[in-house]
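Sharing a structure with you now.
Every protein chain of the complex appears in place save one, which is left out.
Up next, chain A:
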Amino acid sequence: MTSSSSPSRKTLSKIATNRLQKELMEWQLDPPCGFTHRVSDNLYRWIIDVIGAPSTLYAGETYQLQVDFSDHYPMDAPQVIFLHPAPLHPHIYSNGHICLDILYDSWSPAMTVGSVCISILSMLSSSTAKQRPADNDRYVKNCRNGRSPKETRWWFHDDKV
C-alpha cells in the first residue's frame, strides 16, 4: 500500500465531485423530510428550502439554506448559512450564520448534507423562543467585511435552546 504522499488537490477535487454526485443522487431518490433542493447546474452550491416542522414555533414557515462546498469536501465541512431572512432563533444570527458545532469543529467526513439538514431542523424544532442570540449585533457588525462563519472561533451555546 502506498502512503508516501499527501492527497493532491486534484484527487481531492475528484473525491469531492464524486461524493457530491452520489449525495445528490441519494437526495433525489430519498430527500430528507421537510427539505427541497432547488435544481441548478452548480454542484458546489446547493440552495435548499426548509419548511418548519408542524407544531413547532416555525410550523409552515419556509427558509432557505445555502450550502457551499470546497475542493476539500468532505474532509472540510461545507459552509452552511440561512439566506435572508434568517429564522429568529437563539443560535441563528441575523446575517444567517448558524452556531452549530457539526458545521465547524465537530464536522466529520462521514456526515452528509442530509445529516446536516436534519440537525438544523431539529435545532429549529426544539426552540422555545423566537429571538436572536444575545451577542447578535456585535457579531454581525464584526462580520461586515464578508467573513465566512467558518472563520469564526465559535463558542458553542449550550444544547438546551
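Rule of thumb we're sticking to: a contact is a pair of C-beta atoms (placed from the backbone, for glycine too) under 8 Å apart; a residue touches a chain by one contact, two chains touch by 3 or more; residues count from 1.
As a working rule, contacts and distances are computed from a predicted model.
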| item | value |
| --- | --- |
| Among "DNA primase", "P-loop containing nucleoside triphosphate hydrolase protein", "Methyltransferase domain-containing protein" or "RBR-type E3 ubiquitin transferase", UniProt-listed name of the chain not shown | "RBR-type E3 ubiquitin transferase" |
| Identified contact with the non-displayed chain, of A:Asn18, A:Thr62, A:Gln131 or A:Ser148 | A:Asn18 |
| Which residue of A:Gly52, A:Pro74 or A:Pro133 touches the chain not shown here | A:Pro74 |
| Touch list for chain A against the chain that is not drawn | 1, 3-7, 11-12, 15, 18-19, 22-23, 26, 72, 74-76, 108-111, 115 |
